[in-house]
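Let me begin by handing over the structure; questions about it come next.
Entry: subunit A
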Amino acid sequence: MSLYNFLYLSSIIFTLGVIGVLVRRNVLIVLMSIELMLNAVNLNLIVFSKLWGNVVGQVFTVFVITVAAAETAVGLAIVVAIYRHKDTVNIDEVNILKW
Partner candidate 1 sequence: MEILGVPILNAVTYFPLIGFLVILLIPKSKETLIKIVANVTGFIGFLISLPLIINWYKPEVVNGMKNGMRYVIDVPWIRTIGARYQFGIDGISLLLVLLTTLLGFIAILSSWSAIKDRVKEYYAYMLLLQTGMLGVFMATDLFLFYVFWEVMLVPMYFLIGVWGGPRKLYAAIKFFLYTLAGSVLMLLAIIALYFKYISIYGWEHRTFSLFKFMQVGFDPQFQWWAFLAFFIGFAIKVPMFPFHTWLPDAHVEAPTAGSVILAGVLLKMGTYGFVRFSLPLFPDAMIKFTPLLMTLCVIGIIYGALVAMMQADMKKLVAYSSVSHLGMTMLGVFALTQVGIQGGVIQMINHGISTGALFLIVGIVYERRHTRLIKEYGGLSHNMPLYATIFLIMTLSSIGLPGLNGFIGEFMILQGTFARHDLRVYAILAASGVILGAAYMLWLYQRVMFGKLEKEENKKMKDLNLREVFTFVPLIILAVWIGIYPSFWLKYLKAPVKKITDIYQKKMVEKKVELNSKLKVDYKGMKRIINNNNMSEE
Partner candidate 2 sequence: MSTKSLIYVSFLPEIILGAFALLIMCVDPFLKKREKVFSTIISIFAIVVAFISNLLFLSRDASLITFNGMIYFDFYSNLLRGLFLLIGFLVSLFAFKYIEREDLFPGEFSSLLLFALIGMDLMAISANLIMTFIGLEILSMSTYILAGFKRKNLKSNESALKYFILGGVSSAILLYGISFLYGFTGTLSYRGIANVLSKGSGFIGSPLLFLGMGMILVGFGFKIALAPFHVWTPDVYEGAPTVVSGFMSVGPKAAGYAALLRIVFQIFPFTLPLWRELFVYSAILTMLIGNLGAIIQKNVKRLLGYSSIAHAGYMLLGIIAADVMGMSGIIFYLFAYLFMNLGAFGVISIFEGKGEKFVTIDDYRGIGFKYPQLTFPLSIFLLSLAGIPLTAGFVGKFVLFGAALMENHMGLVLIAILASLISVYYYLKVIVYMFMKSPIIEGEEIEVRYSGVALFSVLVCAFFVLYLGLFPSYLLNLSKEAVVFLGI
């Protein structure tokens, strides 16, 4: 398989992630979409790592995975805090701050 196929795949995944963030109203799914975007990045990094024959990309991938995990933990904590107040995880209902 050529390099470009991987790049196409990663860009499709990334786009799906972006669309998910924009369209879906459930915070959990938004979180998952962000995760999807990060995984597209990981795929990219690994492919390029293979291409250049150095490990920098793979090391970075490990970092990204770690950071993503930490980020999700923080994100879920925030979601829980909101759920306690409003009994909902729908973004549209969390809207007291406006203009």
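Keep in mind how these were chosen: all candidates are chains of the complex that A comes from, given by their letters.
Just so it is clear, contacts are C-beta pairs under 8 Å (C-beta built on N, C-alpha and C of every residue); 3 or more make two chains touch, one makes a residue touch a chain; residues count from 1.
Quick caveat: nothing in here was measured; it's all calculated off a predicted structure.
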{"item": "Chain touching subunit A (counting every copy) in this complex, out of 1 or 2", "value": "2"}
{"item": "Touching residues (chain side subunit A, partner candidate 2) in the complex", "value": "14, 17-18, 21, 27, 30-31, 34, 37-38, 40-41, 44-45, 47-48, 51-52, 54, 56-57, 59-60, 63-64, 67, 70-71, 74-75, 77-79, 81-82, 85-86, 91, 94-99"}
